[in-house]
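Once you've had a glance at the structure underneath, I'll fire off some questions.
Shown here: the complex without one of its protein chains, the others still in place.
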Amino acid sequence: MKRNRMISAVAAGSALLMGLAACGGSSNDADSGSSGGSTTTAAYNAAIGKVFNPSDKKGGTLKLANSGDWDSVDPGDTYYGFSWNFLRNYGRSLLVFKSAPGAEGNSLAPDLAEGLGTPSNDAKTWTYKLRKGIKFEDGTEIKSKDVKYAVARQLDKETLPNGPTYLNDLLDLQGYEGPYKDNDPTMAKFTAVETPDDYTIVFKLSKSFSAFDYIAALPATVPVPAAKDTGTKYKEHPVSSGPYKFEVNEVDKRVVLVRNDQYDPATDPASGRKALPDRIEVELKANAADVDNRLLDGTLDVDIAGTGVQTETQPKILNDPEQKNRADSAPNARLWYSGINSDVAPLDNVHCRKAIMYAADHAGYQRSYGGAEAGGDIATNIMPPQIPGFQKNDQYGFETDKSGNVEKAKQELQQCGKADGFTTNIAYRAERPKEKNTAEALQQAFNKVGIKTELKGFPQGDYSKLYAGKPDYAKANNLGVIIYGWGADWNDGFGFLQQIVDSRTIRPGGGNTNIAVKDPQVDQLLDKALTTTDKTARESLWNDIDKRVMDQAYILPGVWAKGLMYRPERLTNVFVSEAYGMYDYTAMGVQ
Amino acid sequence: MTAPLEVTESAATAPPEAALAGVSRKAIQGRSLGQIAWMRLKRDKVAMAGGVVVVFLVVVAVFAPLIIKWWGYPYDEFHYDLVDDSTGLPLHGWGGMSWDHWFGVEPINGRDLFSRVVYGAQFSLLIAFLATLVSVVIGVVMGVIAGYFGGWVDTAISRLMDIFLAFPLLLFAIALVGVMPNDAFGLSGNSLRVGVIVFIIGFFGWPYIGRIIRGQVLSLREREFIDAARSLGARRPYILFRELLPNLMAPILVYSTLLIPTNILFEAALSFLGVGIQRPVPSWGDMLQDAAKWYQTDTQYMLPSGLAIFITVFAFNLFGDGLRDALDPRAR
Partner (left out) sequence: MTGGPDRGPPVTFAADVVTYIIRRLIAAVILLFVVSAVTFAIFFLVPRIAGFTADDLASRYTGKTAGAEQTHEMAVKLGFTDPMYEQYGRFVKGLVAGRDFDTGPSVEHCPAPCFGYSFIKQVPVWPEIVGRMPVTLSLALGAAIIWLGFGIGTGVISALRRGTFFDRASMGIALAGVSLPIFFTGLLALSVFSYALDVTPPGGTDPTESGNNPLEWAHALLLPWITLAFLYSAGYARLTRAGMLETMNEDFIRTARAKGLTERRVVTKHGLRSALTPIVTIFGLDLGLLLGGAILTEKTFGLPGIGKWAVDSIQNNDLPVVLGVTMVGAFFVVIANLVVDLMYAVIDPRVRLG
């Protein structure tokens, strides 16, 4: 899922999962590492890998604030990382990322389901058994048809446009477009999901897909009672299946959750949910600087967006040892990068692209995103280190020549036949100061080797749909370097790479998240990875893709993201969830 | 233009009915006006001080590249050695002020603020001057037409001015500049931006000048010397250009001077809202926008650009006020 709330509105492309085949069992979720215990000593990064201030004390009000917009609180209509993290409080999907510190937080636990999915031999049919006795907030028992309905409704991306499209792409839909178009309450035409009995649900895929358990953990499987579904209006009061339910949901103002008395912890043994506070309040559309101030003076508990404090707040934390002890620099499976657009001459020549790679100012990139503590590490290749099987590959020497390698860049320019440099444009999202700073840093660095650039800021809401993510526009407007960012929908090679390197996801109409990689060899490698059953072999294929993209210089990696998080004193049971790269919102309580 | 921004209302841009009543009711005689006014102006020390500052600023703007070469740094040059690695703050106190960097440096990338402020004067003044020119040209033409011909022409133009005044200008301006494409009318990048901004500020500013001129012409039309010219059989163009226009020079001069600071503020507001000149070319409003994020941790950052706007606008206002007083002592 997206870890950054801002990217999501534009980033969701449809995954054209082509030629997937069995990958052999659901091994991905098996590698739960050891959890790192707990600590009560306030220290920098004390909530990473272990629980800080562990507690079982229930009660109190947890206060969160969001400086931005929620895409939607409807589980079938949301794509923001923090939203997926938070909605575990009021919704239970078939499987769920476990609420635990360290690597365990990256593993899937059964939630509504009794266990992980049972695949057929070809991994085209997946069966889940539901636990008995789980109830909606109104007391009715949750049955398999409620999950089926939830899956069916979110297929309709015209009504519920925000969520990911994995289920649209994977399920054997036979043309089914969702219950809003069908108007048949029995959903007889929706054969891709079957409910042989009240506690069994079967997913039928159009192609083999071994990692379907990750799909079953999407909020899309959070049950929705058909009788209560009001389409676009359902977000006003999603019916709870989790430990909390909505008391207040004022658009743009606030969300208040209170305990759901129909929730029975006995039905929830595996997810690790603590449900400590009696009440959870989220203030929406708060001023970003104000959110930080209130965190620091302790009148607010958490910035729900989970992207870290504002650049301007960093000095207040990093320069004050006492404050720094209450902060965590949480790594995040996200890459801030720039696409190098091979549609635009002379960047169709690999040597000109390489010149960009060498000329770029990596330290400047890092500074623009907030430095090593709050921005992240200089990225040497594409996959972030959290992805299982990650291998570091610094083939251009980004770490040694942090401010760029003028000599090498000039050599590449020579080979490209543009010894004196060339001109192109740098695109960025105008509302994002970090991207603006990056654009300026790159411009400066490119200047040194004779690459003249003009900066083009675009509104972020339409960045992907109408500008940088629309191939015709990008080409016509000479957008050679496109500043962007991408976070894994879940932490594995497919969940991170597919949306940004598969050339077959590129649609001419715009709205693309793959803005730069159009390489048949990469596509082949992707297909091969999905038919490779051996985990190690598959992971090495992800690395091959990474390497190929770097070799061909389609992507200029910038920063492997980190967020500087602040935990006020009164928070208990705090830890960073590896799955979401931010604090776990189902675990924390207040003193 | 009456109050295009929350900032630049009445005083600097008071409508003809009020503070400018002296000028508009009794147009000033053309001939001895120059000398008399100059004498009065010279005696007004405050206005003269404003004038000196204005001249100084214009010189700074024109010679910005030279000044930067001698005492500054290229306005877009990064100085990472002057800012903290992890926090982005300037390493030296007071926003990084030092003998080398008089006004300090920008957080994150360490660009020299002195150079950026000096260079920022260029676009700020250029846009303000050009926009004023546009407003004055349109305003004078429309005002003269309305005032001289009267009747339905006057009504039509007056209504038009009402419509212009009813628009939420600033909003309108940012909407227009904001959606401008990157290339149009054979221009691209910042030259297109400057063109569009000048056009918008100037175009929406004309009713202000137009009303004053209309009032002037209305009163002049009935005066003896125009009557005399008319009865002597002078043709319209002659009356307009030889009799009317010279008598309009004083108010045009005064209100152009007073419109410039308004336009500087307008341009700064547009840049502050992110639709001004594109980076890395510096502009004062854009610098303030950036400084706004740092108001807690690098408070000094807002001072160079903020004071630059203030001093420039203040100097123009002082001078313009003095000019008005000199040309029309009654308004004192």
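The chains carry the letters A and B, assigned in the order they are written, with residues numbered from 1 in each.
The criterion applied here is as follows: a contact is a pair of C-beta atoms (placed from the backbone, for glycine too) under 8 Å apart; a residue touches a chain by one contact, two chains touch by 3 or more.
None of these values were measured; they are calculated from a predicted model.
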Candidates B:Val281, B:Val313 or B:Leu327 - the one touching the absent chain: B:Val313
Residue of A:Thr40, A:Gln174, A:Thr191 or A:Asn287 in touch with the missing chain, whole complex considered: A:Asn287
Subunit A residues that touch the omitted chain in the full complex: 12-14, 156-159, 161, 165, 168, 180-181, 231-232, 251-252, 283, 285-290, 293, 430-431, 459-462, 465-466, 507-511
On subunit B, residues whose C-beta touches the chain left out of the figure: 2-3, 5-12, 14-19, 21-22, 158-159, 162-163, 165-172, 174-176, 178-181, 184, 261, 265, 268-269, 272-275, 285, 288-289, 291-292, 295-296, 299, 302, 306, 309-310, 313-314, 317-318, 321, 330-332
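Simple rule for what comes next: only the chains that are shown with their structure count from here on.
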Centroid distance [mean C-alpha coordinates] between subunit B and subunit A, Å: 48
Touch list for subunit B against partner subunit A, complex: 76-78, 80, 83-89, 108-109, 182, 189, 274, 278-280, 290, 293-298
Residues of subunit A that touch subunit B when the two form their complex: 289, 293, 310-316, 318-319, 363-364, 367-368, 370-374, 403, 430, 433, 436-437, 439-441, 443-444, 454-457, 477
